[in-house]
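Here's the structure we're looking at; comments come further down.
Just one protein chain is left out here, and the rest sit where they should.
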Amino acid sequence: MAKLERVRAGMVGGGEGAFIGAVHRHAMGLDGQYDLICGAFSRDEGNNQRTGDSLGLDSNRVYASWQEMLDKENALPADERMEVVIVVTPNHLHVPVTIAALKAGYHVFCEKPAGLNLEETKELANVVNDSDKLYGLAHTYLGYPMVWQAKAMIEDGKLGNIRKILVEYPQGWLSGEDDPSNKQASWRTDPALSGGAGCMGDIGTHAFGLAEFISGHTVTELCADMNIIVPNRRLDDDGAAFFRTAEGAKGVLIASQICAGEENALKIKVYGDKGGLEWHQMEPNSVIYRPLGDVYSVYRAGSGQPGLYPEASDRCRTPSGHPEGYLEAFANLYRYFAIALREGKSGKADGVPGLKSGLRGMAFIEAMVASGASDVKWHAIPDTE
Amino acid sequence: MAKLERVRAGMVGGGEGAFIGAVHRHAMGLDGQYDLICGAFSRDEGNNQRTGDSLGLDSNRVYASWQEMLDKENALPADERMEVVIVVTPNHLHVPVTIAALKAGYHVFCEKPAGLNLEETKELANVVNDSDKLYGLAHTYLGYPMVWQAKAMIEDGKLGNIRKILVEYPQGWLSGEDDPSNKQASWRTDPALSGGAGCMGDIGTHAFGLAEFISGHTVTELCADMNIIVPNRRLDDDGAAFFRTAEGAKGVLIASQICAGEENALKIKVYGDKGGLEWHQMEPNSVIYRPLGDVYSVYRAGSGQPGLYPEASDRCRTPSGHPEGYLEAFANLYRYFAIALREGKSGKADGVPGLKSGLRGMAFIEAMVASGASDVKWHAIPDTE
Amino acid sequence: MAKLERVRAGMVGGGEGAFIGAVHRHAMGLDGQYDLICGAFSRDEGNNQRTGDSLGLDSNRVYASWQEMLDKENALPADERMEVVIVVTPNHLHVPVTIAALKAGYHVFCEKPAGLNLEETKELANVVNDSDKLYGLAHTYLGYPMVWQAKAMIEDGKLGNIRKILVEYPQGWLSGEDDPSNKQASWRTDPALSGGAGCMGDIGTHAFGLAEFISGHTVTELCADMNIIVPNRRLDDDGAAFFRTAEGAKGVLIASQICAGEENALKIKVYGDKGGLEWHQMEPNSVIYRPLGDVYSVYRAGSGQPGLYPEASDRCRTPSGHPEGYLEAFANLYRYFAIALREGKSGKADGVPGLKSGLRGMAFIEAMVASGASDVKWHAIPDTE
Partner (left out) sequence: MAKLERVRAGMVGGGEGAFIGAVHRHAMGLDGQYDLICGAFSRDEGNNQRTGDSLGLDSNRVYASWQEMLDKENALPADERMEVVIVVTPNHLHVPVTIAALKAGYHVFCEKPAGLNLEETKELANVVNDSDKLYGLAHTYLGYPMVWQAKAMIEDGKLGNIRKILVEYPQGWLSGEDDPSNKQASWRTDPALSGGAGCMGDIGTHAFGLAEFISGHTVTELCADMNIIVPNRRLDDDGAAFFRTAEGAKGVLIASQICAGEENALKIKVYGDKGGLEWHQMEPNSVIYRPLGDVYSVYRAGSGQPGLYPEASDRCRTPSGHPEGYLEAFANLYRYFAIALREGKSGKADGVPGLKSGLRGMAFIEAMVASGASDVKWHAIPDTE
């Protein structure tokens, strides 16, 4: 075994008061494969410095802007400068920062969504394709071991031909009227910072990506019901879609942020002609499998657990019964990203969502917005190739 | 307390091999308020007699046809002849038998649906309105104590204004290709016997009725996705709808009979601006209540349980922790029907679904079929007044 | 199929305000195999008559005492008089009424416990043995389909050799101080009416009987911790035992009526060298099966469900997903009792607990009381042969 060389990372965004930046840092830390060595955490100087201090960074490497970070790190010796830029800004900066970072010679690991819209994400895709760097996208739920187990079971034929996909993602945290002092809620409901969709961009894409990932199907058309429920909100906070896949399945997707009392209750159920399966994000260590004509069974995460495919067991750190959760799922993305990086890969890292996921998410959002505004039932999902 | 006089009942349909007839008999028996004294169980003479024998009936009162039953019972002294006709035939006979029975002077308790279509159900409604007899419809799920609890909590304002209703009813028992020897499956998938819809008529109506009942809202328009998934089937076996209510809520309804491995997993979630609640038919003794900004709580069925509204506690027979189920829910409909009957009521019995439920169900089915066949997104639900 | 002749039953006890009498009547009614035709429900004349009226009984057959009932029914023609006496009195009358009824020529179905103590229960056993009548004992939980499924799975070797049995029965309804106006609580906590044990007699015996029934093992010795938790109570309201079986397993039994907030949470887990299984009374339609080295699976009640042994499927009335509960379990005991009765059996009815269960329960209680009062660790269970 070669000696581990920790990946040197710099972060853009993720200052005090941000939610997802801290999550990325936990996920990077869990497996000990990264050193966070620099950052441009906030345009607010005080916040920026305090964040750097709280992370133990050398103050010379807490930069006033991401542009400065890209420049100054490049001036450092190769074995000192950062190797990967972690992008955890509001959505509208994802593409500009990512493109600049890739062009400056850094790998990029970006919070989702990949971009604000399909057009700029396609542009980004071209940059990635022309680059020799890696691009990873934090579709966190695709890091859960049992999501991979579900996918592997379907690939292995345990459900037969897939007929029906039901995915729902109810949250309740935007049930109240928007409070401008809530930084999280506020940029998420601002079209300029968040893109053309609210709820569908924020969590609908997760549901959509999960459905395509687990089933292995490609959604080709959908019919959307897009709603603004809370008064004075500018973007959808609730919606649903019927969908059809190229492979012949039907589906229903529900995503809402006004389901009062719901936490983060992403669930998926997939049914084929030989059986069905079910996975819940809030109880992520089980896949329920219901073969047609037999008792149902429950596959459980954990090293050494029976019935797991390698894709699942490789993503477990603890023996069964020691629950792993969201941060571990996230850490799996970082782990596979580090492996690909040290192996010198470019483009997409095995085991980590990349631009294809990003483009599909954008196409989904655009189709939802268009369909939601239309009286015609079915809309095609734009081409992402 | 007046002395109990058990209600004398006659049954049409429900011979050997039928499912729902036996369920009605269990439900009638549970509270000791009925005597089943006659029947026309099957057009097959042997089946008919064997069924009568298995129930201990006097063979003189096992009739070759329902017409004969109506006639001959009328010839008996008033205190001997049946008082109520239980209709548990395939769907296409519900209206003819019910109308004849009402006109012959009997109360009627009918398995759902009320009729094959909206038109004949409206005709039936007129007959009921002109009659001094009672009409009850076996929307069984409306007999569950905790369904009444959910309704009462919403009426009491515990959820605030209702915004979103999610109801799903997945079953798996029609996942395989139709087997003509399966009597249950076979008439349910035959348009002539079952009406214009398959899955939507069989179980979609339950989901729809539950949504309107618990929320107190009236659905005014919907957008349907109607599917025939299993090859060679003639009626929908899967579908979904978006819907909107007169009171301003949005909703999604899912009903499917090809969800391999699912039993009878009817669930409803309702969200308002002050909280949400959830009820599952397969775990029927709980209502989960999630007030906005507070811990969630669980209301539990059972005599003497805290937090129950009278509508719920009156429908419980046992102390908490002694689970009651589907037959008890069904028996609640029979119990309230018997009470209304002995009180000399006509039309609708308090606590028992009647023609309004029947008409709403028919209107729902017709709207689903029409919307499912259309490229336009939204369809109005036909008027049922 | 022979024509059903309903069993004519008379009830002793079960007047207004009693809990278990009504439960027996629901259970008798559910399958339509009984006619309750007479009773001596209460020594209070008003209560007695009101109860008879509420059940629609002929007032001539509402008797002032059980002695009168036995006598006067005997004077009626054989095809009119009652055939079985249902005993639902407080515990101290179980043996006297049962013996008198058997001697008068009636079958007996008795609420548990069989008697107040082992001595009188042995006396009763002799009477049953000398009689040509049936004796059934309402160990209700042994009527659940999935309890039979668990037993059958163990008999079939699916767990290998049984090593460990864990059974717990927490309730909370006696958490408060005794209120003399609560009739239920009050006789249960009175040694003269209830026997030498409180909680252990009331629910500990259920846990014990369930453990022996499912495992097929015979407990030979135990070590008890018997507690009176609530001030001023005269009988145990909480306790536990370690136990050992003749077949070599170890076990722990917990029963308590002061577990505030618990409903009726009887659970059993059995482990062998090839796997384990688990059943919960409050979710009675599932058996969880955990084979060593394989994923765990869930067997589900319901007619036509996969993996069920006939002992289980014969006890189901509805298709899977239509929950059956406590009253259906109880009704199963009545159903098998009626079948045995019509087949002319004597002694014990197949499928219905009888005196062996009664004796084991008494022996358990006596051993618990003796062990609870002793400083020595292990006590033998008295012989019940």
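Per-chain residue numbering starts at 1, and chain names A, B and C are given in the order in which the chains are listed.
Here, a residue touches a chain if its C-beta (ideal position, glycine included) is under 8 Å from a C-beta of that chain, and two chains touch if they have at least 3 such contacts.
Just so you know, these numbers come straight off a predicted model, no measurement behind them.
Participant: Hey, which of C:Lys3, C:Lys72, C:Arg163 or C:His280 is the one touching the hidden chain?
Facilitator: Only one of C:Lys3, C:Lys72, C:Arg163 or C:His280 touches the chain omitted from view, namely C:Arg163.
Participant: Just to verify: which one of A:Tyr326, A:Phe364 or A:Trp378 makes contact with the chain not shown?
Facilitator: Missing-chain contact among the listed residues: A:Tyr326.
Participant: Touching the left-out chain: which of A:Gly17, A:Gly32, A:Gly216 or A:Gly248?
Facilitator: From the options A:Gly17, A:Gly32, A:Gly216 or A:Gly248, the contact with the absent chain belongs to A:Gly32.
Participant: Extract the touching residues of chain C with respect to the undisplayed chain.
Facilitator: Residues of chain C in touch with the missing chain: 159, 163-164, 166, 168, 170, 172, 175-176, 223, 225, 227, 229, 238, 240, 242, 250, 252, 254, 256, 258-262, 269, 271-276, 289-292, 296, 374-378.
Participant: Just checking the interface: what residues of chain B touch the absent partner chain?
Facilitator: 289, 293-300, 306-307
Participant: Could you list which residues of chain A touch the chain missing from the display?
Facilitator: Looking at chain A, the ones touching the missing chain are residues 1-6, 19, 22-23, 25-26, 29-32, 36, 50, 53-56, 171, 173, 262-265, 281-284, 300, 302, 317-328.
One rule holds for everything that comes next: only the chains that are shown with their structure count from here on.
Participant: What is the Cα-based rotation angle between copies chain A and chain C, on a 0 to 180° scale and rounded to a multiple of 5?
Facilitator: 180
Participant: On a C-alpha centroid basis, what's the spacing between chain A and chain B, in Å?
Facilitator: The separation of the two C-alpha centroids amounts to 43 Å.
Participant: Using mean CA coordinates as chain centres, what's the gap between chain A and chain C in Å?
Facilitator: 55
Participant: Quick check: how many Å separate the C-alpha centres of chain B and chain C?
Facilitator: About 34 Å separates the centre of chain B from that of chain C.
Participant: Hunt down the residues of chain B that sit against at least two other chains at once, touch-wise.
Facilitator: Each of 262 in chain B touches at least two other chains.
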